[in-house]
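One protein chain is absent from this view; the other protein chains keep their places.
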Amino acid sequence: MRGKAPPDPETLGLSSEDLTRMYRTMVLTRVLDRYLLRLQRMGKVALYAETIGEEAVGVGTGYALRPEDVLFPSYRELGAFLMRGVPVSEILDRMLNTVDDPLKGHEFAIFGDRRYNIVPAPTPVATQIPLAVGYAMASKVKGERIVVMTIFGDGATSKGDFHEGVNFASVHKPPVVFVCRNNQYAISTHVSKQTGSSTIAQKAVAYGLEGIRVDGNDVLAVYLTTRAVVERVRDGGAPVLIEALTYRLGAHTTSDDPKRYRTEEEVQRWAKLDPIERMRGYLIAKGVIDEERDVALRAEIEGLVAAEVERALQRPGLEPAVIFEDVYASPPWTLLEQAEELKELSGLQKVTKG
Amino acid sequence: MRGKAPPDPETLGLSSEDLTRMYRTMVLTRVLDRYLLRLQRMGKVALYAETIGEEAVGVGTGYALRPEDVLFPSYRELGAFLMRGVPVSEILDRMLNTVDDPLKGHEFAIFGDRRYNIVPAPTPVATQIPLAVGYAMASKVKGERIVVMTIFGDGATSKGDFHEGVNFASVHKPPVVFVCRNNQYAISTHVSKQTGSSTIAQKAVAYGLEGIRVDGNDVLAVYLTTRAVVERVRDGGAPVLIEALTYRLGAHTTSDDPKRYRTEEEVQRWAKLDPIERMRGYLIAKGVIDEERDVALRAEIEGLVAAEVERALQRPGLEPAVIFEDVYASPPWTLLEQAEELKELSGLQKVTKG
Amino acid sequence: MTVMTFAKAINDALRHEMKRDERVVVLGEDVGVNGGVFRCTEHLLMEFGPSRVIDTPLSESAIIGVAIGMAMNGLRPVAEIQFSDFIFGGFEQLVSNLAKIRYRNAGHYFAPVVVRAPVGGGVRGGMYHSQSPEAYFAHTAGLKVVIPSTPSDAKGLLISSIRDEDPVIFFEPKRLYHSLREDVPDGDYTVPLGKARLVREGDDVSVITYGATVYDALEAAERAAKEGVSVEVLDLRTIVPYDWEAISRSVRKTGRPVIAHEAQRTAGFGAEIAAMIAEREIYSLEAPVLRVTGYDTPFPLVHEHHYLPNPERILRAIRRSVAS
Partner (left out) sequence: MTVMTFAKAINDALRHEMKRDERVVVLGEDVGVNGGVFRCTEHLLMEFGPSRVIDTPLSESAIIGVAIGMAMNGLRPVAEIQFSDFIFGGFEQLVSNLAKIRYRNAGHYFAPVVVRAPVGGGVRGGMYHSQSPEAYFAHTAGLKVVIPSTPSDAKGLLISSIRDEDPVIFFEPKRLYHSLREDVPDGDYTVPLGKARLVREGDDVSVITYGATVYDALEAAERAAKEGVSVEVLDLRTIVPYDWEAISRSVRKTGRPVIAHEAQRTAGFGAEIAAMIAEREIYSLEAPVLRVTGYDTPFPLVHEHHYLPNPERILRAIRRSVAS
């Protein structure tokens, strides 16, 4: 879209509600992201993978899905969760492992909950891809008209599971959409050292599938491309690989120091392409919002998130006994014995919060 | 080459020695292959993967390598071994697990021996591919001018290790050549159910590498293409993926019954494209050999192989103690104890040949 | 009752469950048109069609991963890995996803997948067609591990495994596939997971084993009987959860346990049984806890008889036990 004048929303078939919802969610994502970062620094969250700069991918893809569609995300898809309607409170309960954590403190994944058709991300990169394919295979067998989407990073495309999963899908053609959020880095490894191919999209050729590269900092491009693909796949079209080119403005996670491997100039260059600023510029240019409403919106969101953080911090934590839950539907006797052992021990020693 | 008149050897830069060597080795491969099949039926060989119909790939690629080049084959590359100068006797000692078996009866691989720069194939499909890449990486570090070639089947391209290995090579560009012997089947699975891509060669696009499809039943095409690629890679060129399209005329292995999954018509169609017959026709047409010499050649080869089989069948087998050899350079005490146990037991019980 | 081979009993169990429950699907390399390289899935494609009997590309990680996804979406996939030696390509999916899916999802999603794979030696299969990797899975919380040794148990345990809400790794001793025939109950027949089978009663020594080694233990027991030693043979059938009550009962009776399996000795599943005995039945012991196992080498192509816990080796351990 750069260069010439951006098209009007109507030309794109977008209502101002579409636009403001996406914009609002991007801002919300950014604000919550910053809070989660701070909560990690405070020691309240064990580890956090920032999403700053990549909001357009999560929000654009998230908006393209229907509620019944199922998302297999990676660990950096906060925007998609919020766009799919997950309340901030539930994400905070999750990240702070309160007694209301829907995942009971078992694991890291930012979020996951069957009610939202969001599957918690596995930490082992790319391993959700074959799962998404299988989920979609099953929906085909069951005759459901849902679409399964899986999102992963550029680094993930080097793993065998990306290949095996996409190749499997290329033969059986279940309703699955592969989205690579190419933020150009896998921790310190630039995508040019990740693969010899100059785009991720062209990897689709290896499977006889369509590959599309989209500007991942343009939420409208992401949304429109993804929605078209999702609906095509819903109607029986073959799986598609979408590459959304973006940039990770923050550190990889709170354990990472990006200064070791990239220049401040590079970061600044991409900071200028901030997807939120870009959308803001567009909305103001097209008269969808004005500065005043924008300031109000941001203040409202800040307030909302701050209040939720306050609330969540007050919630009690989980009991040690949770560590024995959800291992099996019918646990072996060995595990039941061990749970007894912990109970006995917990009586003896101070129960500290994980 | 079909359709128009085939070019003369000189035009292709081939001497009649080149031609007869390749032809002779294809015939030798076929004859030895048939003997090995019979030896398996006799219970002398545990399992055998036939190579009938695919001789041109092994021989053409094998001839393209220099002695110092290193081959990481799959289990179906008999032609390449013979073309690289492995004596029939050594292959028989291997397959019959005689006391002279260079691999001491430890495993299946048809053959492997450092003296010939042939690495025994692993049974787990595709797992030799990253090894070949690593071997080539090391030769680059060491400043050697060798080329590493790995050969694998069409089925192998679906495995994560194909992807991870080729992708690794696409970044680091060591002197490695990937050859897919596309015989259109992975046991019962036709290549069209193996991947959504219509060729294997196009999978190179996923790595920004060159992919070349060659008629795998035309030994000259295989040789000329591979040689050009090998020399280019030797001179510092990037890795290349060569797809040699051929057909497995026989069963997958001696445990397989191909009638379950393919028609006799299909087999007959490909039998007419037999690479040996094709080369024979070419050599006769170009006056390189005549019928008489051909008959003599075949008789000579039959005699040679028959005599070697006779000899090998007389050789003694391996001692049970070999099972403890080559596990470690410096074995743990546990293993040494176990070797003692076997020694003790072997004294008590009849030593049967594996 | 119908006389069946072990392979046929597996086939019968699959057909029965596929008929009974349309959520059951089968996937793997060559399971469809070819009916499986050991014929365990024969005729299923014809009967249930290609959306329920799925020939897959050659990719073990995808087979397991896709099966997990299917199970998360309500199916009951039975994935076949052609040989357990090739299960390692899918190991990350097995260990990092299948075993942990219920936990990671706090029960929101779970994956009752059955992974079937032929195990063990005795078929001149060499290094990569003979391994017994059960200990890896026994050491992976979240999985159950089953290894039947008779056609009836194969059927009954496979049906139980398919109906189980937890993922089950189901190992089939390949040397039994076509070498063994027996009367197998028709129709609906289950054998509960976690219950051992007392194969032979005895008073002097307990051989605790599973899989094809049961038959080697029986032969050793026969021979010991001729020497006046009465040997009990216990077939665990399920490794996770294992039947501690049965083990403990037998050890209390004989005081002389011998544990036998094909897998290599070090850190094999036999160690777990020995460790439990050393913790809980130490005062019942009248002899050291002995193990007869595959050696700590890769599985050899030649001389596999020597490598395996053959009757001679088991008998030797029985004698040692009695002598101490």
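Worth a mention:
Letters A, B and C mark the chains in the order given here, with residues in each chain numbered from 1 onward.
The criterion applied here is as follows: a contact is a pair of C-beta atoms (placed from the backbone, for glycine too) under 8 Å apart; a residue touches a chain by one contact, two chains touch by 3 or more.
Worth saying up front: this structure is predicted, and the values here are computed from it rather than measured.
The residue touching the chain not shown here, chosen from B:93, B:161 or B:308, is B:161.
The omitted chain makes contact with just one of the residues B:110, B:132, B:241 or B:309: B:132. The chain not shown here is touched by just one of C:38, C:109 or C:128, and that residue is C:128. One chain of the complex is left out; on chain C, the residues touching it are 60, 85, 88-89, 91-92, 95-96, 99-100, 103-104, 127-128, 135-136, 138-139, 141-142, 240, 263-264, 266-272, 274-275, 277-280, 282, 285, 287-291, 295-298. Within chain A, the residues in touch with the undisplayed chain are 46-47, 97, 105-108, 122-126, 155-156, 158-161, 186-189, 193-195, 255-256, 260-261, 317-318, 320, 322-324, 327, 332, 334-335, 338-339, 342, 345-346, 348-349, 352-354. By the touch criterion stated above, the residues of chain B touching the omitted chain are 70, 101-104, 106-107, 109, 112-114, 119-120, 122, 124, 127, 129-142, 160-161, 163-165, 167-168, 171-172, 325-330, 332-335.
Methods note: only the chains that are shown with their structure count from here on.
A centroid comparison over C-alpha atoms places B as the chain most distant from chain A. Centrality annotation: C (chain centre taken as mean Cα position, compared with the mean over all protein Cα atoms). If you average the Cα atoms of chain B and of chain C, the two centres end up 35 Å apart. Between the Cα centres of chain A and chain B there is a gap of 46 Å. The multi-chain contact residues of chain C, meaning those touching 2 or more other chains, are 57, 59, 61-62. Residue numbers of chain A whose C-beta contacts span two or more other chains: 160-161, 163-164, 167-168, 171.
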